[in-house]
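Every protein chain of the complex appears in place save one, which is left out.
Order as written gives the chain letters A, B and C; numbering starts at 1 within each chain.
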Amino acid sequence: KAGNGRGTHKKVAVIVSTLNNPWFVVLAQTAAAQARALGYDTKIFDSQNNTAVEADNFENAISAGYNAILFNPTDADGSVSNVLEAKAAGIPVFCMDREVNSVDAATSQILSDNYSGCVAIGKYFVEKLHKHGKYAELLGLVGDNNTWNRSKGFHSVVDFFPGLTMVAQQSADFDRNKAMEVMESILQAHPDIDAVFCGNDAMASGAYQALVAAGKANDVKVFGFDGAQDVIESIQNKKIVATGMQFPKVMAKTAANYAGEYFKGKRDFPKKMPVAVELVTQENVSDYTGYGKKD
Amino acid sequence: MLVADNISKKFSGVTALDNVCLQLHEGKVNAIIGENGAGKSTLMKILSGVYTEYEGRIIYKGETVRFKNTKDAQSKGIAIIHQELNLVPHLSVAENIFLGSEVTTPIGLLDKKQMREATKELLNRLKLDVNPDTQIGKLKVGQQQVVEIAKALLHNAGVIIMDEPTSAIGDKEVKVLFDIIAGLKQEGKVIVYISHKLDELFAIADRYNVLRDGRFIESGEMKGISHDRLIQKMVGREIVFNSKRNLLGEAKVLLSVNNVSLNKDSERDKKLLKGISFTLNKGEVLGIFGLMGAGRTELLETIFGLHAKNATGSIIVDNKEYRFSSPSQAIREGIALVPEDRKKDGLVLGLDVKQNICITTLDRMQRMGVLDSGREASLAEMYIGRLHIKTSSAKQLAKNLSGGNQQKIVLAKWLATAPKVLMLDEPTRGIDIHAKTEIYKLISQLAGEGMGIIVVSSEMPEILAVADRILVMCEGIITAELSAEDATEDKLLIKAIPKTI
Amino acid sequence: MDAAITKLNYRQYLARFQSLIALFVLCVLISLLSDKFLTVTNAWNVMRQISVNICISVGMTLVVLTAGIDLSVGSILALCGAITAGLLKNGIELPSSNLYVGFTVLGACVAGIIAGSLLGMFNGWTITRFKVPPFVATLAMLTIARGLTMLWTKGFPITGLGRKFSFLGTGWFLGIPLPVWISGVVVVAAMIITNKTRLGRYIYAIGGNENAARLSGININYIKVAVYTIAGVLAAVGGLIITSRLDAAQPNAGTGYELDSIAAVVIGGTSLSGGRGSIMGTVLGALIIGVLNNGLVLLNVSPFWQQVVKGLVILAAVIVDKVNSKNE
Partner (left out) sequence: MDAAITKLNYRQYLARFQSLIALFVLCVLISLLSDKFLTVTNAWNVMRQISVNICISVGMTLVVLTAGIDLSVGSILALCGAITAGLLKNGIELPSSNLYVGFTVLGACVAGIIAGSLLGMFNGWTITRFKVPPFVATLAMLTIARGLTMLWTKGFPITGLGRKFSFLGTGWFLGIPLPVWISGVVVVAAMIITNKTRLGRYIYAIGGNENAARLSGININYIKVAVYTIAGVLAAVGGLIITSRLDAAQPNAGTGYELDSIAAVVIGGTSLSGGRGSIMGTVLGALIIGVLNNGLVLLNVSPFWQQVVKGLVILAAVIVDKVNSKNE
């Protein structure tokens, strides 16, 4: 039975959508570290971006007698049933970064708002391009709803400016190499673009490599999203223009702490606790490091 | 009665059949003879619905028929035993025999029991003592061929075509088959019989039909025609059967095999070879006779280093003992093996003639670490000429050559290694009389040049013709050693037949 | 199952037995390391988790027995799941004549399965009609079906499919999870087909020696099309199970499943060159993989090490087979 072991014997499961992407590695490892620091046994489960694997992870975690789950869903809708399963087993679930579309399934959701984050980037994008020019967009995995949250957020701003025309919208699967190759081809079709918006930082780095190879690094402005270590450095070096900093470490720590409080009996958690995405630009980059603020 | 009327068939380029007309009579054994590549199998494949594109007509029971496929021909009562074994290795004997015509229970499930029973009967009729559930792959070539025969006898067809049914089986099985053929004759069926073993034809055939280079030459009653006339019709010229050459003066021991034993790796206790010892002299042709399954192939394979794990005993080549560890070592010691089944073990059918011939001696074909196609070509041409290999060019794919010529390629690739000891396992299986005599000539010529040659054969005339000395094997032991002079067919047979029956 | 144990059955029996040993050793090891492993609930978990892979792998086994291969199962699974979910949720609207067709759970499922059969049939058709190597034909289908899934779902999961439908994947019947029932039925049916019907016999024959099969009057193309169609249907069934279990059809569901299922087939002792193998072996193969995944999670193996261990265990499992059973 969950909830009635003694503090030291509490077990906390960290179920993360994927470990194929450093951002999620940070999220998972920070959560695990914090939980361990609070004196709980922890284990990281990798859902390999596959909701079915995630379901297996939940089942296994439940039957392995974990008392709480720090959860990074692979999909807002697809993961609901898994969370409900845990809830039914009396195990609290704390969502990190991505939400699940259900009001009361999770005990609490600490969320990074991709949409509004990209709205902010969109605004800065418009400003930097002085309201007109040609740009390309690199989407993430077509089948991933974060891809679309980010794209929609971005376009919710940018599309209001007729001077800004999107000449190419291609998917690069959140992958650095694919982004580079797609960008190379885009540059062939549209040598005259002024900017490229990338759905994550890996793709931003890839796109930048392509620009360097084409000798256009200074003509084309690159925008990313995530706040990955190497992109923060690139921004410092004036290579990449801006990215949206999410705070995986903050979210992970908060989730772990909530779990701790839950064990101590606290129950009234905020259903949703948004963690704002901050715009990192060449002006303010000095305040940031990879995946977080300098402290 | 079945009539082929002006049938022609072309393969990309090659004309296999050219306006062939022939009549196949009921209640008679109609022999079809001709050299390798004469078109016998092609014609039979047309008559049995394998090839559906051809010119001309097939007239069966008075009406013109055109088979849509093999099943169609089968249902019209034409069964065929194909020259190449067409069995599924991983299926059992029963499953193979009933393949395509399974018996099913009322609810549409396979009736295994009944099929197994029917198979048992068939096998008894053919005196083949194997469990119907044995995997085909586990059987020896000979046993597999008997299964092919059984498959053809399953549906009691009106026409039964046998394309070299005895190419792989021993005399015992041949006898059984001939009894069955006699039976079928009584039932007034049309029997078509293709074989390169002429004495068989004289034993059972009623009529002969000669094909040469895809053309029909003539037909007639076997009665009264002589062996040599038949050969002449086939080949189109006289064949002088070479007389024995006289042996070299002093006999120098080249290879001596001492107390070689081999146990089956599945069952350690069962021995395939038991304490085999013999010697082979320089320039000598040693024949090894035995019935199917006597262990001859295993013996040669063991000497060639293929059964390193399970073999015991010692082998001495040129006074130098060596462990039979691997073929490459055997080759280094100057031993060569022309295997029993050329398609399975002898050739890479997908490579061309040149590449097959050179494969054993590539180390000599390279210049600065790179293969020299010039040298390869010259070597290939040399053997194509020397062995009269019939091929459009050295770059012809091995799979497109007829049996005899394929066998010559295998010979060539081993002669290229200039071996001291040449081991031939059933060297003339499925090969026409002309090619056969050429190979016999070659054997004695090579022996004359001082090579030691071991010939394994199930054909007594062959053994008697080529061997200077004959060993008889039975169930893994040597039961007799005779010199060519005082060897006779019945002496050999007595020693070859197992005592235990 | 009947008569004296013949060489053939004996060999199969032995091979099977071998995988069994590997599986057994694996289970013993895990249960020694974790007391959570040998529990009823966990057993059902494993069974439920492999049920999808089993459905797919059974179809894959038939394909591989004919010396073919089917890389498209994962995408077909996704597409059919999405189709069923879409029809269930939105039905069909014809904007022209503003006609709306709703679907019952059964109707939607049938539609999904029909879709699967058509996709499989298309595979079989290209392979037999145009002699396209199965690898290429199904690889193309892998991309095509995935693309169609994206188009159909517009990249978003289709969720909220209702209690009735999710019963299929989450419900229990006679104390056994429904997905396990389904996969069980599939396995039994497939065993009957392979061992007791002409179709099965011909599948083995074609894989063993296509030429001999043709000369025996077997209609090769017909059998092959049938086999790929079955594979498509079973992939669709897998799609239904997953979709209903998650109450959501994911656009990228089933990615990489082709390798998992081929692995199950090969670990189960079926030869990729066709003609040799058994459904039972495949089931054991799937079990080994499933138990392994489950065990690695139960024992606190770090995700990164998991992959290494998994690879080594699979290798070990197969080597154990090969070494013990001397059938070469």
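Annotations
As a convention for this text, contacts are C-beta pairs under 8 Å (C-beta built on N, C-alpha and C of every residue); 3 or more make two chains touch, one makes a residue touch a chain.
As the structure is a computational prediction, the values presented were derived from the model and not from experiment.
The residue touching the chain not shown here, chosen from A:13, A:76, A:129 or A:186, is A:186. Residue C:137 is the one among C:137, C:161, C:182 or C:226 that touches the chain not shown. Where subunit C meets the missing chain, the touching residues are 71, 126, 130-133, 135-137, 139-144, 146-148, 150-151, 154-155, 259, 262-263, 266-267, 271-273, 303-312, 314-315, 318-319, 322-323, 328. Contact between subunit B and the unshown chain involves residues 12, 304, 306, 326-328, 330-331, 337, 339, 344-352, 355, 359-360, 362-363, 366, 369-371, 373, 377, 392-393, 395-397, 400, 413. Take subunit A: the residues that touch the chain left off the picture are 19-22, 25, 139, 142, 167-171, 175-177, 180-182, 184-186, 188-189, 202, 205-206, 209, 212-213, 229-230, 233.
Throughout what follows, only the chains that are shown with their structure count from here on.
Distance between chain centres (mean CA atoms), subunit A to subunit B: 71 Å.
A separation of 33 Å divides the Cα centre of subunit A from that of subunit C. Annotation for subunit A: no residues touch 2 or more other chains.
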